[in-house]
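Every protein chain of the complex appears in place save one, which is left out.
Labels run A and B following the written order; every chain starts at residue 1.
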Amino acid sequence: MFLRNNTPSDRVVNLLINSLLVLILLAMLMPIAFMVTASFMPANEIFTMPYRWIPKTFIFSNYFHAVAGNDESFIFIRNLINSLIVALSTAALSVVVSGLAGYGLSKFRFKGRNFIFLMLMGRMMIPFEAIMIPMYITAVRLGLQNTYPGLIMPFILNTFGLFQMRQYLMTFPDDILDAGRIDGLSEMGIFWKLVFKNSTPAIATAAILSFRGQWDNLLWPLLIAQKERMKTIPTYIIKFTEEKSSDEGAMMAVAVLASLPIIILFLTLSKYFLHGSTMYTASKE
Amino acid sequence: MKYIGIEKKKARWGYMFVAPAVLLFFMFSLYPMLNAFYNTFFNIKLLSLRAPKFVGLKNYIFVLNSPSFWNSMKATALFTLGAFIPLTIFSLIFGLIVTSRMRNQKAIQLLMYTPAVLSSVVAALIWMIIFDPRGIGNSIVNNILQTHGIDHRWLTDPVMLRVSTVTIYVWKYIGYFTIIFVTGIAKVPESTLEAATIAGASTMQTIRLIVLPLLKPTTLMVSIVTMLNCLKSFSTQYLFTQRGAPLEPLNVVTLNIYNTAMRDLNISRACVMSFLLFLVMMILTLSRMSSSERNVTEY
Partner (left out) sequence: MKRMVCLILLTALLMPLFAQGGVEEKAVLDMSAPVTLTIWTHEDANRKVLEQELIAEFMEMNPNVTVDYQTYPSSKMRELLTVSFSANQGPDIFNQSQSVVRQFVIEGRVSALDPEWIGEASLDDVTGRYIPGALAAVEYDGDIHGLPLEYTNFCTYLNKNIFRDAGLDPEKDYPKTWEEVMEVSKKLVLREGEIITRRGYDFRYPSYTMQFLPMVEQLGGKLMSDDGKTAVVGDEAWLQFFTYMRDWGPEGYNLGGPTYLPPRKVFDNNNNEIAMSDSGLYQQGRMKKANPDFFNSDDWMVIPFPQFEDAVVETAGAIACHYYMVNGQIDTLNQMWAWKLVDFMLSHSADYLEQVNLVQPTYELFESDAFAALPFSDVFAADMKKGDLVYFAGNSSAVNDKLKGAVESAMLLGEDPATVLENFRKEIQILIDDE
């Protein structure tokens, strides 16, 4: 688009833009490359000046150290599984809740609809740190500390996901819904069989949003998961990096290991990750 | 059974569908928020077993008179401006560059997006080591500027600290917003662009007169979301100060809220600050929306 490639001057411009793009990408990927290479180095090699981008010898003990932990309890594996459970179930539940609400808010007229929508959107303006303590007290009263529901429930409602479902469903053809009603499907049936099943792209992007949020979540698991076996990866990283006997190489190894699952997910579902952005552009009512 | 009109019936289903979301909202957002607001009028201390006393607007007066709060407002404002303007402008430019490429568009987008999938804890960890005086931050910058052995003091100089936090933030989110613009640009009708070319418009003219006006709604959404996220930003600043960076330039409102509650145990004052931050966010969002509404180009 935009640029033609006909005249020599066009080609020069193109070449310039291409090299600029390469520079931008290099700069953006530099920290990630650093993380990967440093994870194979002993601490003092990481701080040699200038930095050697290829380790003198590849050291794998950093990875053992990262997984085993300083007490060799291998709790990392359990914590990783916890993170997966929490992130996956939050993602699954949140798309159902967002789907239902998005459907209700886009296809039904009822009193207070706009108010409810604005109220739900207002959540974006509340910093988590501000409501963390009352939230914790609520969770404790519900007996949710050290449980998976405790880690999951407060994040099932995902404002972005909901917003996106609503935007997507607004363009959902009414004819299909009416056809369903004529065929005698119940309202719930219409939702499941016609709406939900035909919204895969929106669902996938909303699910990814929730998954990422939970994978990244630090403060809440720190408060609510007090037992070692209920902790998640971000809390493990904080604990590991703070211990006196962890060196920088092992820290980078933990960082690599913690990033692998999400990067794999990202590469396999890249279509939906990139699609997640459409919500902003479809924001006109 | 009494006959219920079809509209009424539909309305009832509407309520049913939004009920789970509303219930979760009440439990984990509205209740904590009202609780926090109620707390602002009492002198509640965490850990204290004594019954809290009603103090009226005393907490508001204290916070509004405290230099630490205004320093935090300044830190938040500087961070937000510092991150929000480059993020919006550069993601728009990157978006234009990416769409202008014929080949490898998907691959470019994927690579740009990668930093956004890393968790903030991991990002802060990597950058802490990069910004170590002996780390690659200094060596790369010294290499580019052809200076030797200059310590750029990423984590100690107040100006550099702000630059460092903004760098991390922009690095992490620019790919995400670039892709939003890519999607937005892709929606510009091909025929419009062709018409412009036929009419003899140059590339710059096409971008300025056709693409940019059509991107207004996208830009508006991106800027509001970025602004809100910047105002709420917490984890980078928190992890930096935990590692020994000076607090003052990094003491954004959210961090101040956190310290006031967790270190000073003064939950009431923390709630006052949260409420004031909420007000600021609301005013900014509403004014941003209304200012843009007046000149959105329809297509």
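In this section, a residue touches a chain if its C-beta (ideal position, glycine included) is under 8 Å from a C-beta of that chain, and two chains touch if they have at least 3 such contacts.
Every value quoted in this text rests on a predicted model; they were computed, and no experiment measured them.
Checked against the full complex, the candidates B:63, B:98 or B:155 give a single residue touching the omitted chain, namely B:155. Looking at A:37, A:90 or A:138, the residue that reaches the missing chain in the full complex is A:138.
Subunit B meets the missing chain through residues 16, 19, 23, 45-49, 66, 131-134, 138, 142, 147-151, 153-158, 242-248, 259, 262-265. By the touch criterion stated above, the residues of subunit A touching the omitted chain are 43-44, 47, 49, 70-71, 133, 136-138, 140-143, 145, 222-223, 226-228, 235, 238-239, 242-245.
The definition used in the following text is that only the chains that are shown with their structure count from here on.
Listing the residues of subunit A that touch subunit B in their complex gives 1-4, 17-18, 20-21, 24-25, 28-32, 34-35, 38, 46-47, 49-51, 96-98, 100-101, 103-105, 107-111, 113, 116, 119-120, 122-131, 133-135, 138, 153-154, 156-157, 162, 187, 191, 212, 215-216, 218, 233-234, 237-238, 241, 248, 251-252, 255, 258-259, 262-263, 266-267, 270, 273-275, 277-278, 280-281, 283-284.
Residue ranges of subunit B in contact with subunit A, taken from their complex: 7, 10-18, 20-22, 24-25, 27-33, 35-36, 46, 94, 96-101, 106, 108-115, 117-123, 125-127, 129-130, 132, 134-136, 138-140, 143, 171, 174-176, 179-180, 182-185, 187, 193, 203, 206-207, 211, 217-218, 221-222, 225, 228, 231-232, 234-235, 253-254, 257-258, 261, 267, 270-271, 273-275, 277-278, 281-282, 285.
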